[in-house]
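Here the complex is missing a single protein chain, while all its other protein chains stay put.
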Amino acid sequence: MKRDHRWALHIPLGIFLILTMIPFVFAVNNIFRTNSELDHAFFAFPHCLKGLAQIGVDSVTGTERQYLFYDENGRKALGGRDEALPQYWVQLKRGPGLAWSVIRKYMLNSFIVSGLTALGTVLIGSVTAYILSRYRFAGYKYVFMAIISTMMFPGVLTLVPSFLLVKELGLLNTYWAMVFPYIAGGQVFAIFVFKSFFEGLSEDLFGCARIDGAGHFMLYTHIVLPLSKPVFSVVLIMNVLGTWNNFLWPFIVNTEGKHHVIASGLYVLATSPHAANYATLYAAYAISSIPLLLLFVYATKPFISGMTSGAFKA
Amino acid sequence: MPHGENVLLEALPVQARGRTGSRMTAEGTTPRKRPIKQASLAIILALGVWALWPPAPEHDAPGGVDRGDAVEKTETRYVIKFSAGSFFLPDSRPFGLGKPLQGFKRVVRAFEERYPDTRIEFVLVPGNREYLVTQLSSGSAPDVLCVNVEDVWVDVQKDWYIPLDSYLEAPNPFVTEQGDPSLPGAQEWWDLFKYQAISRGKAAPDGNNYCINLDMIETAVFYNKTMFREAGVEPPETWDEFIHVLNVLQDHENPQGEDVIPLLLHLGAFHDWGSDLFFDQLYYDLLPGIDLVQDPVREAYLEGYLDWDELTFLNQKGFFTEQDPRYRELWRIMKELIPYCPRSLTATDFVREFVNQRGAMFWENCSYVYRFHADPNLEFEWGVFYLPRFTTHTSPYASGEPMCVIGGTANQFEVTNSAVGDTDPSLPLAERMQQSERLQRVIAFLQFMTLPENCDTIVNEFPGLLPNIVGVPVHPVLSEFETILKRRYTTTKWIYSYDLKFSDIQYRMLNLYLTGGLTLDDFLGEWQYANVRTAAENSIRRKNPDLDRLETAWQRLAPARQEMNGLPGG
Partner (left out) sequence: MGCPVAKRGGGADHANPVNHRLWSTATCYGIILPSLVLLFTFVYLPVLWAFSKSLYEFEVGGEARFVGLANYAEFLTGDPATWTSLLNMLFITVFAVCVRLSVPLVVAKLIYMLPSERARYIYRILFLVPIVVPGVAVLLIWNGMIYGDSGLLNETLKAVTDWANGVFGLALPDVRIGWLSDPNTALLALVMIGFPFVGGFEVLIYYAGLSSIPDSVNEAATLEGCVGVRKFFLIDIPLVLSQLKLILILTIIGGVQGFENIFVLTQGGPGFKTMVPGLWMYFNAFSFQRFGYACAIGVCLFVLILSLTIINIKYFKSTEEAQSTP
């Protein structure tokens, strides 16, 4: 009845999916093709993969034949299995190999920058939010307003002056040039989220703990922290997402190129001499997608559970 | 910096609280699957840490140098940051062909063996002008930069670069230590350089020489000899023959039966080389009347070169404005080539088109020789010729002179103010140069690099550039370019005379004009005339040229201008 028709949903979904995936499928396909292959035809399966598959099939069926492969000088050659097989492997590894050697430091930098930023934001943000939410001290309202009103300032306004500031502080070409501005900006969101969550915590919990003799610090570590795990994960993940793909700021601030993160490093790679080898480029794109992919596979559940845990009130 | 997350809060489902049995349950995984998931996460994290762990950095980063253990024992006092340019970047494979380059690494290693307290780091620096500016102003540029020295000329008054004349006029210590006083370089470092006029001609307008030229580059038109033969045409000698050849090739088909693009030319070539070459063709006759200042240092090579101050002065006298008919001709002729060029002038895969015989001619620099020479699958014969000259049929103002040469020097190494970073920034540059020990090392490295055997190692690793050091052989494939290099040098280099805004606007609007988005009148009237005028005014304000001296020279040359036609204002 109703059930019978719902398989049809897969058709439009499937079409959307295929259209979305096409560029990436082609990009991954091109990782294993040589430059001359790419020069001659756009739609084709990588030559070395075809060769390897052929060798695999032939070794099972026991047929002997001559294989067409590109030798070390890039020349087309015919040869038996023993000559062709190593060349196929070399071709297979060439693109990803060179890409990885260039991308590795960028990826490390991305992890360092995003990790430091996320930790710093969560730490500073939660502590500040805790103070703001549960303690009435002179001018606390104004402090909060000052913090929140920074959300009004768009990135374009502060781009040029921030660069000049970072230059004056001598922080250009260091990790701090990226981490400090990110924390300064990201803590606002964290404070907002944490504050509304902390305000929702029942006063009774704190009352009981204080009677038992807990100091402020113990209140924070033993009551607040364990209860706010879902909020922490949400803020952490949102922060990482926000900082990982940021291209412009790292690009501007890393004039020397040693501390490039993935986003800006890819652009540098694409405009460098290494880009003459197309396979390197596509391999670099693919490799640089892996961290976020892992993040999404493993972190979606905590993220969604955090969002729906009742931590958020409009 | 993250934005907009503030509004995320309002959007989150208010009714999400206290919900059960919703489709968004966090309990998606059954208890059996959770340990598997956690185990796989742990494995992946371990793999990630292993993969990312920085290995001994020398071994795998491109541009790193394999160091022996011996050098590790001495403490490193100087770390010289060296931007080697893109031609000989170690571990790169030019055009994706052949083995990764090692030449520069070997030279660097030899230098470090001589000076164990010095380490030279290759730096991969994007070539954009924006980077240069931000690096140099913050004092964090590499010690040695490889950029077109004309870029240096624009900012030479800011003390960002070290003038090298004092070192060039002194002996090269690495030559003198070989004991033979007759060797080039034993008396003066200058004597090591093969193309004296070009190298000396690279002095800045303030008379100082800021760069070391390791090698020479030239452009030419690569053409498909086989296709030319089939179509029955020869490389042209005049512009009219050129247009005829283009027409014939337009109708020609390649062996695969596809249409042929007669001339593969990218926008940068129009904007940079084209504008200079055509300018020279159209203004050559006027030079006796408009070449106001002759520089004794550079004039040996740069006959009649017009610097930015001369261009500025001429602009005030009406040149390069609505009153100047020759300037209009320049751009009109450029458009003539467009019907024979590719649809997209900014595409970067013209090599692919040429190699697949979809393009018949390809104007590029001589390093592309390697691309075709080393390509094992090339199915046609190729050759080079140089751009033919204009005739009076092309334009009434054509001089009939052979097309002059652009380019010249390829890798130009400049020393930046970072090299004197070990001295007090408040001192004047001359004093800092005297005091700095670091600068001595940097200069020593450049002197070492210009020894014949080292230049050979670097430049001749693949046939692409012509070495500029005496005694270094030239690859036979490049012999035609040696001939081309003997031509007369260009009259001016527009986009290096003025600031970046000038060349940015010209590039943009030229793009629009050539692709049909603007008419010639609009391109000139709405954009280019104003562009030149603004750039000239800005340069007066920023650099304070001596306009009186130019005015005197202008008056002095008035009789020479009597006979000339096509001057602004008739």
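Going by the order they are written in, the chains are A and B; count residues from 1 in each one.
As a working rule, contacts are C-beta pairs under 8 Å (C-beta built on N, C-alpha and C of every residue); 3 or more make two chains touch, one makes a residue touch a chain.
In this text the structure is predicted, and so the values were computed from the model without any measurement.
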item: Which displayed chains the hidden chain touches across the whole complex; value: A, B
item: Selected from B:113, B:237, B:259 or B:437 as touching the chain missing from the view; value: B:259
item: Selected residue (touches chain absent from view) among B:119, B:335, B:508 or B:533; value: B:508
item: Residues of subunit A (touch criterion as defined above) contacting the omitted chain; value: 3, 6, 9-10, 12-13, 16-17, 19-24, 26-27, 30, 42-43, 124-125, 127-128, 131-132, 134-138, 140, 143, 146-147, 150, 152-165, 180-181, 183-185, 187-188, 191, 203-204, 206-208, 210-211, 244-245, 247-248, 252, 262-264, 266-267, 270, 278, 281-282, 284-285, 288-290, 292-293, 295-297, 300, 304, 307-308, 314
item: Subunit B residues that touch the omitted chain in the full complex; value: 3-4, 7-8, 10-16, 19, 21-24, 28, 129-130, 133-134, 136-137, 158, 160, 259, 342-347, 349, 352-353, 499-501, 504, 507-509, 511-512, 515-518, 526-527, 542
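Just so we're on the same page, only the chains that are shown with their structure count from here on.
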item: Chain centre separation (subunit A, subunit B; CA means) in Å; value: 34
item: Subunit B - residues contacting subunit A, complex; value: 1-3, 5-6, 8-10, 12-14, 16-19, 22, 24, 26, 28-29, 37, 41, 44, 48, 51-52, 54, 60-62, 81, 86, 89, 92-98, 123-126, 131, 134-135, 137-138, 140-142, 352, 355-356, 375-377
item: Residues of subunit A that touch subunit B when the two form their complex; value: 35-36, 38-40, 73-76, 98, 101-102, 104-105, 107-108, 111, 148, 151, 154-155, 158, 163, 167, 172-173, 181-182, 184-186, 188-189, 192-193, 196, 238-239, 242-243, 246, 249, 252, 255-258, 268, 271-274, 276-278, 291, 294, 298, 301-302, 304-305, 307-308, 310, 312-314
